[in-house]
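Moving on to chain A:
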Amino acid sequence: MKKIAIRDSEYEPKKSRILRTKRMTATEKLFEIALPGGKSLDHEPGQFVEVSVFGVGEAPISVSSSPTKRGSFELCIRKVGRVTEALHRLEAGDDVGIRGPFGKGFSVRILEGNDLLFVAGGLGIVPLRSLINYVIDNRRDFGTVNILLGCKTPKDMLFNEEVDEWNKRLDVKLNCTVDKADPAWKGNVGLITSLIPGINLDPDRTFGVVVGPPIMYRFVIKELLAKKIPERQILVSLERHMKCGLGKCGHCQIENLYCCQDGPVFTYDKIKNLKGAL
Partner candidate 1 sequence: MKKPKVAFFDFACCEGCQLQIANMGELLLDVLHLIEVVEFREVMSEKWDKDFDIAIVEGSITTEHAVERIKKLRERCKVLIAYGACATIGGINGMKNNFDLDKIRQTVYGKDYKYFATIKTQPLDAIVKVDYYINGCPVYIPEVVKVLKAALAGLPYAVPDYSVCVECKLAENVCMYEKGVTCMGPITRAGCNSWCINNGNLCYGCRGMVSNPNQNGAKDVMEKYHISVDAIKNKMDMYNTCRELKDEQKKR
Partner candidate 2 sequence: MSKRNVKINVEYLTRVEGHGNIVVDVRNGELNQCELQIVEAPRLFEGMLCGRSIFEAQHITSRICGICSCGHTLASIQAAEDAIGFKPSDQTIKLRKVLLHLENLDSHLLHIYLLVAPDLLGVKSFVPLIDSHNKVVRRALRMKKTVNDVCDILVGRHVHPISSIVGGFTKLPTPKNLDAMLNLLYGMQPDMEATIELAATLKFPQFSRDTEYVALVSDTPEYPMLSGEIGSTDGIRMNKKDYRKITNEFIVPHSSAKFCKLSRSSYMVGALARFNLNSEKLVPQAKEVARAIGLKPKCINPYLNTAAQLVECVHSLAEAIHFIEELKGKGVDYSQEIVVGIDEKGNIPICAGNGVGAVEVPRGTLFHNYEVDKKGIITKANCIIPTNQNVNSIEHDMKKLVPEILDQTDDEIRLALEMLVRAYDPCISCSTHFLNVKFVNR
């Protein structure tokens, strides 16, 4: 059998350097990564990359930094299995492989000029952070900005310092809630859905951007629809098992859509009738 090298194969990762890491919680770690030659990733908020730890495997991870950040990008990774465990052992100076960016993100061109309501549950903040920071960096291109964050306990809160900064801004409204508080917690306690009715919004010009665990979607979307936000103005980002990122391997398929190419960001009207999407 002959072996031929392929140039520019879609399967060939780019060797990239970890510039900085930061432990965020017991299970999440932030990585700042630079592509070779300091090339920029040129991603859209909501897109993801395939990260390789050679000898272990590859995993799809959302880009968490805003495209406005140049020269490097950030990933926030939860330790759940083989690849993510191996990733967590890496430190600044180590190399990883990067393919991508892949998929359709949140098209900022469409969001521009509109009001935004961000709803992030748990790890959902990771891809949303990319968009939030983009919006903040281009604040005057957008209308009102509401951010709702939820997680299990205060200890699981990600990006605390950044969230504080968002909170301090006058042009951003931010609300946090936890399922279970600890004595130091001063914010809300309860489900994230409980925060939505209290928000004042203009449904015609509001986009709801929702990212979180599967069960959260069903309830949050119900609330947004109750607020009369049109279906095509509700954006969600879905997680599926993925192997290639190229719309081939079949793992991420939701009916006729491939999450990796047609998503991971979808408007609600596109997927509401797809069985097993939400």
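Selection rule, in plain terms: all candidates are chains of the complex that A comes from, given by their letters.
FYI, contacts are C-beta pairs under 8 Å (C-beta built on N, C-alpha and C of every residue); 3 or more make two chains touch, one makes a residue touch a chain; residues count from 1.
Just so you know, these numbers come straight off a predicted model, no measurement behind them.
S.K.: In the complex, chain A is touched by which of the candidates 1 or 2?
M.R.: For chain A, the touching partner among the candidates is 1.
S.K.: Please name which positions on chain A make contact with candidate 1 in the complex.
M.R.: Residues of chain A touching candidate 1: 56, 81-82, 85-86.
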